[in-house]
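Notes to accompany the following structure.
Here the complex is missing a single protein chain, while all its other protein chains stay put.
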Amino acid sequence: MKRFLLAAAGLLSLVGAVHAGTLDDVKTRGALNCGVSQGLPGFSTPNDKNDWSGFDVDFCRAIAAAIFNDPTKVKFTPLSAKDRFTALTSGAVDVLSRNTTWTMSRDTTLGFNFAGVTYYDGQGFLVRKSLGLKGSKELDGASICVQTGTSNELNVSDYFRANNMKYREVIAFGTLDETVKAYESGRCDVFTSDRSQLAAVRLKLTNPADHVVLPETISKEPLGPLVRHGDDQWFDLVKWTYFALLDAEELGVNQKNVDEMLSSPNPEVKRLLGTDGKYGEGVGLTPDWVVRIVKATGNYGEIYDRNLGPATPLGLERGLNNLWNKGGIQYGMPVR
Amino acid sequence: MSDSTSGQALSPHAFVSAAFREPEPPPTSDRGPLRWARAHLFGSVPQVLLTLFGIWLLYAVIPPLVRFFITDAVWEGTNRNACLPADVGHSVGACWPFIWAKINQLTYGFYPADERWRVNVVYALGALLLLPLLIQKAPYKRLNAIVFFGVYPVLAFVLLTGGNFALRHFLLGYLGFDGLFPAGAEVGGLSVAFWADFILSSALLALVAAGISRAVAGPGAGRGAARSTLIVMALLGVVLLAADVNFGLVPVETRLWGGLLVTLVIAVTGITVSLPFGILLALGRRSKLPLVKISSILFIEFWRGVPLITVLFFATYMLPLFLPGQLTIDGLLRALVGVALFASAYMAEVVRGGLQAIPKGQYEGAMALGLPGSLMMRLVVLPQALKLVIPGIVNNFIGLFKDTTLVLIVSIFDLLGAMRAAFTDPNWATPTTLFTGFGFAGIVYFVFCFGMSRYSMALEKRLDRAQRH
Partner (left out) sequence: MSDARLSDPAPPRGRRWSWTDPKLRSSVIQITLALILVWLAWSFYANAEANLSRLGIASGFGFLDDRAGFAISQTLIPYNENMSYGRAFLVGLLNTLLVAFFGIILATILGFLVGVARLSKNVVIKALASAYVEITRNLPPLFQIMFWYLAVLAALPTPRQSWGIGLQPIFSGIASGLSAIGLGGLAAPFSGLAEGVGAPDVYINNRGLILPRPVFGEGSSGILIALAVAVVVSFIIARWAKKRREATGQQFPVFLTGLGLIIVLPFLAAAAVGFPVHLEVPQLRGFNFAGGVSVIPEFVALLIALSTYTAGFIAEIVRSGILAVSKGQSEAAHSLGLRGGPTLRLVVIPQAMRVIVPPLTSQYLNLTKNSSLGVAVGYPDLFAVFAGTTLNQTGQAIEIIAMTMAVYLVISIVTSLVMGWYNKRVALVER
C-alpha cells in the first residue's frame, strides 16, 4: 500500500505544467489548435487525407500564417455544437472558428470573447419541395429537426410563438449529421439552422434539387471566431487578424499583388503591411504579419469567394458580408 | 413453509390412502427418431403449436437474411449506382462495396495511410501475445503475462502515438534553476532537464520514504522502503524513457485515431488499468481500517450507481475544470480516464466476489504460518481469488467492449461512430446502406463478444471441475 502511495505521489509530481500566454504556447507547440465544425461544405470539410478547407478553416490558416509564416501549421479539431465550448474552455483548442453565433451569454457568462463577425447570417428553414410551401408562415403543425446546443434551438420556438403558430414537435439531435439524417429520413418536415449552413447541408443531401430553403430569415446570426477569457494579447491577435483581412480587401491588397503593394505610397497600405510603423508588434508578432496572411490565404473577399461565393457550389451572395463601402456591413478597424 | 406440518394436528382435510395402488406398466422405450420427435416436438397440442410457431419464425427470418446478405447482395462496385435497384435491375440486398470503400476508416479512422503498418503491428503483436495467454497448456505463462501486461502496453503506446514526447522539467524550473539547462537541450532525443529532475525527485522520494519508515518501524525498514521506492521510480523511468526517446516515428495524434482501433484501445486500456485498481479497491472494501473501507465503498458504489455516459461527460466536461490552469488533456485520454474509473469500480466487485469465495481456513492457515497481512494476500489469498474470478473478468471485459460504443456521444469515433459517419456519405446513399452497415458492425461486435463469452464459459467449466477435485 505504502509503496503504491509513494509511486502515486511521484507520478503526481510529474503533472503540472507551467503556463505562459496562449501565443507562447502556440509558438512552443509549433502549431495552432483550431476548433472547426465536423464537416460543413464551404466552411470546413476534410478530404480523404484529412486536409481541411473552407471559410472557417481559412481564418485559422490566416492566424497560423501570421504567427509561423506557414498556413499549414494548424491542427484542426472537428467539434459538434455541444462539444465546442468545452473544447475551448478546457484549452483543447486555442481558437474556435466554427460558425458560432455571437450572443451575450456566450460572450459573458460562458467565459468567451468574440473576435468579430466573419459572417453575418440568419436562421432559415429547409423543407422538401414536394410540400409546396411558399414561406415559413405556413409551417403551423410541423415537426422540426434542430441541432442541440445551438442558438437555432432557442430561436425556433420563439419564432413560432411570436407568429401564433404551433409546432407539432421540436426534436433536438446531438450532431449535425444526426439532425440531417433525421430530416432526410422524413422524421421531420423542416430542418432549421443558419441559412449558410442550410445551403451547405442541402449539398450533402442525396438529391439536393428536392429540397428548398424558405425565403424568410427569422433571426440575426452573427457568426465569428472566439477565444476564451483571460488572455487579452491572444484575443487582440485573433481580432486583428480578422480586421487585417478586411482592411486588405478594402485597400485592394490581395494574394497576387501583395509584393507590389509593399512599395505602395498609400500610407494606409504602408501601415497595414508594416512598411511604416511596427503595428504588428502590438499583437506580439513582427511588423510584416499582414503580408504573411495575405500571401497565404488572400484577403477577406478572396477567402469568401473561394469558399462560399457565387462561383462555388454554395453560391452565396456577399449581401451583408460585403464591405461597408460596397453595401455590406463588414467594417475593418483602421491600423493606426 | 418449513414449519407448516411439524407439531400440528392433521387437518380434517388430510387424506391418507388405505390401500396400495396398482403398479403401472413400465414406460415404453423412448428411443428412435419418432420417439425423440414426440418427446421434443409434438408431445401435446400446445407443443405442436409451439413447434409450428418456431418453424414459421425460422422461415420468416432466415431466408430473407440469406437473401439480403448473400444472394441478393452486391459485391462489387465503386459508388452508390452499383447498389441502386433501378440501376442494377433487380432488388438489391446488402451493398458490400460500401463496406470495402469504408474499411480503412472503420479499422484505422483517419490514421495516416503511410503509418498504418504501426497499427497493424500493434494488432498482430497483441494477438500473438494474447493467444498463448488464453491457451491453458501454452508454456511460459508468467513471462507471457509480464510481457503482455507490462511491455506490450508501452510498446503499443509508443507505436501508436509515435512516442518522442517532449518532456519538460518540472522541479528545477520552480526552484529558479531555469538557466541551468538551455531550453530544448537534448541528448539523443531526451530532454536533459527532465531527466535531471526525474533522478533528483526519485532520490528525494526515496529519502522521504526511508525517513518515514525509519521513524515508524526502525532502521531496517528505512533501507527497504528506499530500495522499493527506487525500484518503482526506475520502472517508471523506463516507461517514460520509452515515451521520450525519438525513435524517428511520425507522431500521430489521437484525434486521427478512429474505428476499431479506438474501440480496442479503450477496451484494452480500460481492462488493464482497472485490474490493479480493482484489486486495490476490493482489498480496501474488505479492510478493517474504517477510513479505507468507507472511501473504497463510496468510490465503488458511486461509479457503479451512475451511467457510463455521465462518467464520460464528467471526464470530458468537468475534469478540465478540476485540473490546474491550462493543463490540457487529450480528448481520448480524458475518455480513457472516465472508462478506467468506471471499470475499476466494476472490477472491484468482481474481485471482491473472488475474495469472499476463499474459505476462511486459507486465511487462518496463512496466519498460523505467521505470514503478515500483505504477504498473506499476495501469496495465499489473491492467487486463488484471481483464478476464481477470471471468468468474471472476461465478462467484465465483454461489458466494457460493448460500452466503448458510448464514446461516440462525446465525439470520439469508435467503430460504431465511424460507421455512423460513413452513413452520411452521399456517394453511398442507397436504400440498403444502413442495413449493410449495421449488419457488418453487428457481425464484428458479435464475433468479439460471443467469442469472449464462449471462452469465459469454457473457463468456468474448467474451474468448476478443478474446484470439485
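By letter and in written order, the chains are A and B; residue numbering begins at 1 in each of them.
As a convention for this text, a contact is a pair of C-beta atoms (placed from the backbone, for glycine too) under 8 Å apart; a residue touches a chain by one contact, two chains touch by 3 or more.
Note that the structure is predicted; figures quoted are calculated from it, not measured.
Participant: Which of the chains on display does the removed chain touch in the whole complex?
Facilitator: Hidden chain contacts in the full assembly come out as A, B.
Participant: Decide which residue listed in B:P85, B:G211, B:P251 or B:P307 touches the omitted chain of the complex.
Facilitator: B:P307
Participant: Of A:H211, A:R228, A:R271 or A:R306, which one is in contact with the hidden chain?
Facilitator: A:R228
Participant: Touching the left-out chain: which of A:F173, A:F191, A:Y279 or A:Y300?
Facilitator: Candidates A:F173, A:F191, A:Y279 or A:Y300; residue touching the omitted chain: A:F173.
Participant: Based on the whole complex, identify which of B:L382, B:L408 or B:A422 touches the chain you can't see.
Facilitator: Only one of B:L382, B:L408 or B:A422 touches the chain omitted from view, namely B:L408.
Participant: Even though one chain is hidden, which residues of subunit A still touch it in the full complex?
Facilitator: Interface residues of subunit A facing the absent chain: 1-2, 5, 81-82, 85-86, 89, 105, 108-111, 131, 138, 140-143, 148-149, 153-154, 156-158, 161, 167-174, 178, 181-182, 185-187, 189, 228-230.
Participant: By the contact criterion defined above, which parts of subunit B meet the unshown chain? Give residue numbers in ascending order.
Facilitator: Touching the missing chain: residues 2, 11, 13, 39-41, 43, 47, 50-51, 54-55, 57-58, 215-218, 220-221, 223-225, 228, 288-292, 295, 301-302, 304-310, 313-314, 317-318, 320-325, 372, 398, 401-406, 408-409, 416, 420, 423, 434-435, 438, 441-442, 445-446, 449-450, 453.
Please note the rule applied: only the chains that are shown with their structure count from here on.
Participant: Provide the residue numbers of subunit A that touch subunit B in the complex, in ascending order.
Facilitator: Touching subunit B: residues 1-4, 6-7, 9-11, 13-19, 25, 38, 46, 49-50, 75, 77-80, 83, 86-87, 89-92, 174-175, 177-178, 180-181, 204-206 of subunit A.
Participant: Help me check something: in the complex, which residues belonging to subunit B touch subunit A?
Facilitator: 110, 112-113, 168, 170-171, 173-174, 201-202, 205, 209, 213, 225, 228-229, 232-233, 236, 253, 255-256, 280, 316-317, 320-321, 324-329, 331, 374, 409-411, 420-421, 423-424, 426, 429
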